[in-house]
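For this view, one protein chain was removed and the others were kept in their places.
Right after this comes subunit A.
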Amino acid sequence: MEYEFHAHRITGGIGADDRFWESLEEGEFRLPRCADCKQWMWPAHFRCGHCGSWEQLWEPVEMSGRIYSWTRAHYAFDRTKERAEDVPYVVVVAELPGADGARVVGALAGPDSGVRCGVEVRGHIDPPSAKSKGYPAVRWSVVD
């Protein structure tokens, strides 16, 4: 499969999360864990710091958790200008019990009135778009 995000490569950060984005483009939400000691490894990295293994398993994880933190962005900065028309928009850090509390970022979908730390959220996947800089994206929604 040809992955669209490859053509829009963002090079910052650790750079071990290609499989995450590939999975999203395939319509699946997967996070990495160590193939040997089964420790969840998020953000993705190249070697397990607990047991030393270089192998990871990318396992499907339920897109369900709680808001660990959030912000309402009132200004579209230089590299996120594609979202100028959405300002103000809310970005959520969700903590996922299905992956030992890994925290995954996503822009909020739907009403933002109930946004607060601890609130339950459910996720879905958006296909690559200009707003998400040519990458697929996780979106979180507050559970009523």
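The definition used in the following text is that a residue touches a chain if its C-beta (ideal position, glycine included) is under 8 Å from a C-beta of that chain, and two chains touch if they have at least 3 such contacts; residues count from 1.
By definition in this document, contacts and distances are computed from a predicted model.
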Protein name, per the UniProt record, of whichever chain is missing from view ("Lipid-transfer protein", "Putative 2-aminoethylphosphonate ABC transporter permease subunit", "HAD family hydrolase" or "RNA polymerase sigma factor"): "Lipid-transfer protein"
Per the touch definition above, residue among A:32, A:65 or A:106 touching the missing chain: A:106
Contact footprint on subunit A, counting only the chain that is left out: 5, 10-14, 17, 21, 42-43, 68-75, 77-80, 83, 86, 88-89, 91, 93, 101-107, 116-118, 131-133, 135, 137-138
